[in-house]
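To keep things clear, I will list the structure first and then write my remarks on it.
A protein chain is absent from this complex, but the other protein chains hold their places.
Letters A, B and C mark the chains as written, and numbering starts fresh at 1 in each.
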Amino acid sequence: MKKAINRPEDVVVEALRGMEAAHPDRLRVSYEPKFITRADAPVRGKVALVSGGGSGHEPLHGGFVGPGMLDAACPGEVFTSPTPDQVEAATRAVDGGQGALHIIKNYTGDVLNFETAADLCRAEGLEVEAVLVNDDVAVEDSLFTAGRRGVGTTVLLEKIAGAAAERGQDLATVASLARRVNEEGRSFGMAFTSCTVPSAGKPTFDLGPDEIELGIGIHGEPGRERTTNRPARELVEQMAETVLGDLPFAKGDRVIAMLNGMGGTPLLELYLLYGEFARLAADRGLLVERNLVGDYITSLEMQGFSLTLLRVDDAMVELWDDPVLTPGLRWGG
Amino acid sequence: MKKAINRPEDVVVEALRGMEAAHPDRLRVSYEPKFITRADAPVRGKVALVSGGGSGHEPLHGGFVGPGMLDAACPGEVFTSPTPDQVEAATRAVDGGQGALHIIKNYTGDVLNFETAADLCRAEGLEVEAVLVNDDVAVEDSLFTAGRRGVGTTVLLEKIAGAAAERGQDLATVASLARRVNEEGRSFGMAFTSCTVPSAGKPTFDLGPDEIELGIGIHGEPGRERTTNRPARELVEQMAETVLGDLPFAKGDRVIAMLNGMGGTPLLELYLLYGEFARLAADRGLLVERNLVGDYITSLEMQGFSLTLLRVDDAMVELWDDPVLTPGLRWGG
Amino acid sequence: MAVTTGNIVSWIAALASTYGEQQSYLTELDAAIGDADHGSNMARGFAAARDDLQGDPPETPAAALKRVAMVLMKTVGGASGPLYGTFFLKAATTCPQANELNGDQLLEALAAGTEGVQQRGKAEVGDKTMVDALVPAVEALRESRTAGEEPAAMLAAAATAAEAGRDSTYPLVARKGRASYLGERSRDHLDPGATSTALLLAAARDHLAA
Partner (left out) sequence: MAVTTGNIVSWIAALASTYGEQQSYLTELDAAIGDADHGSNMARGFAAARDDLQGDPPETPAAALKRVAMVLMKTVGGASGPLYGTFFLKAATTCPQANELNGDQLLEALAAGTEGVQQRGKAEVGDKTMVDALVPAVEALRESRTAGEEPAAMLAAAATAAEAGRDSTYPLVARKGRASYLGERSRDHLDPGATSTALLLAAARDHLAA
């Protein structure tokens, strides 16, 4: 394993030091327990948005802390959900008197740790609501699994709910909007190569020189199907059809699309893939209102990509266009 | 080779299609010959900034086209400089009557092709100046080489000169500012793994499981020294000392720092590396006024990073802070 | 023949060593059907629990178990952190006053811990989780105690049952946790959590009734 790190056990705290140094005007970092808040937190009178999860998915979540998006992010160890004390302390630190929304990707560890955190918060009199993101259509049968995983829609949800909170909407409104975003969002990912967890020291899985993993999770969890590589056009078609068929998205639907890199895919290829998707979307009569192309929710150095589609209405597009000022997403204002 | 592409020979044009689809409001794409311009080009009364180079370094240069930065970018084949007809047509397309500055990274191919392009432009009555970026301190002896390569400083130069042009400064002023940025900027890069040029189909070089390449170029050209991997702290120290000693940067100097990923390095690691650099900079009494951490000038999927330092004064920092609205860099305004 | 506070401290210290040594093995199991962090999660959590107990020795078994629970909750994360945390927390609630645990109390504590895990994680036996090792271990404790045996024998039976439980996960299709995403492909792998649970009971056998 060759990584730009010192000791595997120090990766997360040392990366936090770098984030703090890189964004001194915008972020505050707590080390014990570990969380990141926007510099001006708590914002009085604003619903606080708190998310978190295992590290290794950067810019998610720490890179999305700032005006118009998250108030706080709690990084766990690499691919390991954060602990309740982190989430509780972060929530307390950013509470502006209007309660907090916990944004949780649906993994057993995240759910359990955030549950305990919410209990702790409520015991202290903080109002907490939670939204569970479970948009990964690669997980087919929710009955016999831990349920669909939370992946790409998380990014879009944090942006849209963040805008609503910034506008001063109340907790119930922001929470129900967030749930609606989750309901309207679908994702599917694939990998060309594995990632390597620093503490594990070797790749999580092996793929042959012509093998790919379809339906990969963002933790290098093996996916739905191991198969042979194919041209980008076919890959995008197959993945897009799976996503489109699930909601299902229909002709005339307005969407926000994200073509997301897993961390190790050249941007050149991501644009090529987006071009394939845009053509297909036009063919299907889908109206792509907004898009993101780049690395937004990653899996360390994994090569691969995911496609996320979110069905939107005017209100969501407006919230999307609201200013956002974070290390990972920035526009307007 | 597993890549998200169709045929290797179509990669560049298909990626352009994706860029066009992703940024319809901001970019215009020409396919014959290939170049990208800002949507509102030509901007009357503004000096036009035109750059270009081989593809595979995204977001450089196409991702830096837009208000406050480049007027046009000319993508060559992967790692192959563009041809004169591209540069000439792009320059013509964005000329706003105040002449154009060609921003050229110092590689034989880029220099020769841009030279011919400038000749063609001048033959048509266009005023063209050129700035050569040659900031790579890994190339020690300029006497016995093609001279120092243009790497990270290119990004900072395009931003700062772009701001000056947007403010309405004239060609001579923008060109001399650009040259000053080049003189004050220094970079050094390293690689953990090779990149794979699509048409070559296999990695450009092989590194053993514990080997790294110090002083790597952005085309996977082998570097100054092949050595064994070491902790991030030592890597950053060694690279930063090389950069600092070259200008040389001195205690009290104000700098813009860029910790740049080569394309396949997790953002988590880039932040960790930036943390190491920030500590070292503080120890040396360097004042880091602004910073960039992320993938800005890449080498396809190469794992590795580079450090760029630019000595700045008030005027440069102000220009840095001016609004910029491109796919790859965006703030203010 | 009772379990003392000191036994619990030794047990946790032994687990810290065991998980340290077995870290890559557990992580490899997790790489195959999960996300390659179970080994470092367990090693980190139990090293912290050991340090905590040794830094400020607890007075009672309940205090020791509760402190372990708190440390695990704070340092492990993931699915296993809250589940093992709950295991020790629920175990602690059964013996608030006891200075040491007799066979009945030991059974009650570990049974309550296991129930806690099942309540939090909603997993049944056969879902390919740590529950597949915990439940047979508690059954073995109960049978052994019903047969009039003391903690040493009870724990020996429990450790054997946990190992069998661990092995029973090999052919199963996972229905809970991260491995469940794999569907049929989760077959023919040991569950990492059931494996760490078997190690937990093996260490209990060697240290809790020593």
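Basically, a residue touches a chain if its C-beta (ideal position, glycine included) is under 8 Å from a C-beta of that chain, and two chains touch if they have at least 3 such contacts.
Since we're looking at a predicted model, the values are computed, not measured.
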Where the missing chain makes contact, among the chains that are shown: B
Of B:T37, B:S81 or B:T154, the one touching the omitted chain in the full complex: B:S81
Among B:A93, B:A200 or B:L280, the residue in touch with the chain that has been omitted: B:A200
Residues from chain B at the interface with the omitted partner, ascending: 8-9, 33, 54, 76-85, 107-109, 112-113, 115-116, 138-141, 144-146, 149, 197, 199-202, 204-205, 217, 219-224
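Assume only the chains that are shown with their structure count from here on.
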Category of the chain touch graph - line, ring, star, complete, other: line
Chain A and chain C: spacing of chain centres that average the CA atoms, whole Å: 32
Separation of mean Cα positions, chain B and chain A [Å, integer]: 29
CA centroid of chain B to CA centroid of chain C, Å: 54
Where chain C touches two or more other chains, by residue: none
Chain B: positions in contact with at least two other chains: none
